[in-house]
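Just one protein chain is left out here, and the rest sit where they should.
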């Protein structure tokens, strides 16, 4: 699937929840829990994206022209948000990742997580993923 | 005349002007002009009362148990205000000067000159006059 | 009796809805909300008497100057400072500490000297001293914690050497809410003739502070944490330091005379207030003090103590909660964690119920390192908080924990 297709899928998934933020967050938490764990020996300092509050570890591989991300975080909501990003961006071509506008985050009603002042820094996470992709073009 | 008597005289003098601040200030300016000048050789640095804006020179003598003030200023309104003070306090006993409440300034409608933040510092002028009197008790 | 409804009515922000819920503001240790009297004193100033202060001959300037100096008196009275010239208005608590640190560096502190801090300190009472220490091979000695997270007062004497030149300590831990036994520290300091800087950022909003009785050398706090505006704080100097502390920041308005070669500084507080001060902020500050005095700072302390006790009791009933620095004598602050859950997750979900808490290290990373944790969830109270809010918070906290499991 293309990035846009996956985004569409996610938007539809979240539409069911409507304004019910509790279910929405439960879904994110579930995604966080099922995020395939990053290899423990890859949780090194150079793979940390420092947020103000929670840490994120991101590992990037290039396999058969596709970027593969694995990641982890100590906060479960952050982890759920990364799971969402990984689902959208992993297994895609580097060029496509760099171009992705990630606007679906607005559309699923998690816009507040995109604020540049947000304590967990979803934005810096996305930037880091794109930077790693760019390195591999 | 006692301090209180002179104050009463001044209050009556100013009552004529009513709310006419122009005449009031003209009167003060006239008093400033007729203030007997301090001896030039007495205009020394140790006789200066530094205001933020205008300087005041004050000389104090003790003659026959009475305090005699002479003074000058580079601003004429300040000089008029001193003239008023000299008229009230000069030629009085040191004890009486120290005790004087100077409340007549409020009553003649020049209260704003008494404000501690007033740029020419009538208050510090009065304090200085009292201090000099106190030294001579 | 305090009329809580009447008090709450004075805070317009309490009518805000967050995610369709009533706002429950439990982040008062970061900054308190402002009563309408404070907000309006600021707009009134700008609508009626705005002008620069000092030296102006015109009426507006005189009025603004008088309001400013009256504010100094009001605030000085509240802290029982005899000579209001000992009260300097600064840009905030952090600014005040920096002014002291820079001044002492010029006059009192020698290379390789030592300063005593506590494990509780907020970064604002660490970094100014660390800056000095780095440049001067100075040493920061730290009062450690006991197992119950109180300070180990017995250790202080052992930290003092002939090179010790200052004790800089917080009055209340902003993370734990525990109150320092400042009388004890003062008596140790007096014995060794050490000056004390007391960081009152978290005590001034919650409890009586009598500077005449305490007789410390420096006291600092911020207006914005005690119902006042941002951008203004105070620095109290003992009479000795008012005369002795060198100026480290200079500029217009604080001089008797200036030439390019030399400057004669003004006396008193003015010497430390270069440039145009935060005039509206100072006026807002004094109105915040009036608001506090209308209720009474002791009433505030007693009331908030009840809130803390109630919240601690409720939290204690939850086995998954770890509390830090539990005590019945606190200044409005509780820090806790939920076992196996990150404070960020708790805070984020509580926010969706309209409950504002703070999570993280609260600018006390060394304390976090000591406690071996990343951060905590912190709830902190003010005079407008209620028992009902705490009950609602506990209910939602339980729900949040369930969501995370």
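When the chains are written out, they are named A, B and C in that same order, and each has its own residue count from 1.
Keep this in mind: contacts are C-beta pairs under 8 Å (C-beta built on N, C-alpha and C of every residue); 3 or more make two chains touch, one makes a residue touch a chain.
Model, not experiment: these values are computed from the prediction.
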Sort by label and list the shown chains the missing chain touches.
A, B, C
For the full complex, which residue in C:7, C:75, C:126 or C:237 touches the chain that was left out?
C:126
Decide which residue listed in C:7, C:97, C:289 or C:382 touches the omitted chain of the complex.
C:97
Looking at C:67, C:86, C:149 or C:278, which residue reaches the missing chain?
C:278
Omitted-chain contact residue, chosen from B:42, B:62, B:75 or B:98
B:75
For chain C, residues touching the missing partner are 12-13, 16, 18-19, 23, 25, 27, 30-31, 33-34, 38-40, 42-43, 46-52, 55-61, 91-95, 97-98, 102, 106, 117, 122-124, 126-128, 130-131, 135, 140, 142, 222, 224, 229-232, 247-253, 255, 257-260, 262-263, 274-281, 344, 347-348, 350-351, 355-360, 363, 365-366, 369
Which chain B residues touch the hidden chain?
21-22, 25-26, 29, 52-54, 74-78, 119-120
Just checking the interface: what residues of chain A touch the absent partner chain?
50, 52-53, 112, 115-119
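Basically, only the chains that are shown with their structure count from here on.
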Farthest chain from chain C, going by mean C-alpha coordinates, please.
B
What pair of chains is linked by the most C-beta contacts?
A-C
Compute the distance, rounded to whole Å, between the mean C-alpha positions of chain A and chain B.
79
